[in-house]
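The complex appears here without one of its protein chains, the remainder shown in place.
For chain A:
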Amino acid sequence: MESLGDEPWDVVICGTGLQQSLLALALSRSKKRILHTDPNDYYGQNEAALTLQDAESFAAKHAGGASSEVDEKKNVVRNAAVWKPDDAEAQGLKFPRAYSLALAPQIIHTKSKLLSSLVSSRAYRQVEFLAVGSFFVYEPAKDGSDPKLSRIPSSREDVFSSQSIPARSKRSLMKFLKFVLDFKSDDQRPIWEGHADSPLTDFLTAQFKLEDDLKRYVVALTMALDGKASVRSGLAAINRHLTSMGTFGPGFCAVYPKWGGLSEVAQVACRAGAVGGGIYMLDTSATVKPCSENAKASLELSNDITVEASSIIFGQDTTTGAEAISRLVAVVKSPLNSLFQVLVEGAPTPAVAVVALPSAPSPIYALVHSSDTGECPVGQCVVYLTTLATAESKHGLEQALAMLVKAVEGEESTVPCLYQLYYEQAIGDRKSTTENHGTSPAFSFPPLSASLAFEDSDLEAVKTAWSLILGDESDEETYLVFEDREGADAEDEVYE
């Protein structure tokens, strides 16, 4: 092993979660000397994409419950377990590296700051983005008909052409959509501000006379995990959904990075850090050593090297919050093709579908990924189910998976589930912290928000850390705004 101890590091970043990685990207042109480590032998931490082998070690590492040794704090990831049928391979499970299970399968709205930052920092060139297609609501069996998935119309054209909505309801829905598009304007504010904190469903009934079916569509589109969006947050979520449509092409409002979601963004950001001169060490954990008040902090690495750092960055792996989400990642042996239809001319083939399933006490959301995501072999799908954690939530997710598959493939179908990864993830208080070790500040990123769509608020801590490290040198104008490096030209595939 080469020596590292002599380097006076400006920053030691511990962990390659999305936020730490974006920080490395943000600092990649700063001339700061950066050492970036991760205790795992893969990139991404809680936003990683795991092979089946990685999934097993992840589950073993996080098998424990909520309690941790430290004070009142709770582990961010807990109760993890993997499962597969005894004859999984015979049923079609391929080799472990054929899978890339995303721990952070968030969809990214086209208007998200994450995307504009990736573009302005030129990191986007190395990520392949795929379209998120239709949103569905699970309709239980009624009047003798089988359960089915109803597609939510998500644009005005879509509402017009919908066969399943009666004309009168269409008018109320159109009125509502028009209102949401403009809900922050002075004209519209008075309509909702008085009810900002009341439930959205009540508001939909009172203001727009929406019927139950349509209300379920609207509520599903908010993607609120508790199913109880307030007027304020619900309108903001639906506005984001509608205004994101068409930004990068017709027919989709969000994108997903191929090969494992935010993991891919973390890897690309770390590569940019390395290209800028940062040193990368996976499979290496770091602990702060006690130091005197007026000395720089020292970190002891698991390979027995001790390094000095002017500032240190961590990610929090414990939290004080009690709330958590349950996640079930399931590989199913069916392409579930009907979920990935191209519905608008010129739209890219979607690789992700969103399904809302009714459940008590909170709804269950499924993000269904086709093999186009590169997360599973052709002929299979990866289904990411999420709900608020309760004692029963694991069972609830398993049931929802079965319901979803039957609704797509028919009641009689026997589509096997080839592999499952279950875990719970604390929602946490989502506050970054800074403490001092000697003269070195140590900044800790909070866990990412638990929502189904990437939240731009998760980017704020990255900028805070960036300003902390650069101090007087930090110039807002240059934050994540870079020129292309030599050779990275955009022209492509032309005859000469």
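Here is the rule we go by: a contact is a pair of C-beta atoms (placed from the backbone, for glycine too) under 8 Å apart; a residue touches a chain by one contact, two chains touch by 3 or more; residues count from 1.
As a convention for this text, contacts and distances are computed from a predicted model.
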Hidden chain of the complex, named as in its UniProt record, picked from "Cytoplasmic tRNA 2-thiolation protein 1", "Ribosomal RNA-processing protein 41", "Exosome complex component RRP41-like" or "Ras family-domain-containing protein": "Ras family-domain-containing protein"
Sole residue of A:234, A:276, A:396 or A:428 that reaches the chain not shown, by the stated touch rule: A:276
Contacting the left-out chain in the complete assembly, out of A:249, A:321, A:358 or A:416: A:249
Residue of A:19, A:373, A:386 or A:440 touching the missing chain in the full complex: A:373
Among A:9, A:43, A:176 or A:466, the residue in touch with the chain that has been omitted: A:43
Hidden-chain contact residue, picked from the options A:93, A:238, A:351 or A:367: A:351
Contact set of chain A toward the excluded chain (per top definition): 1-2, 42-43, 49, 97-98, 100, 115, 118-119, 124, 126, 128-131, 246-250, 252, 255, 259, 264, 267-268, 270-272, 274-277, 279-284, 348-351, 370-378, 485-489, 492-496
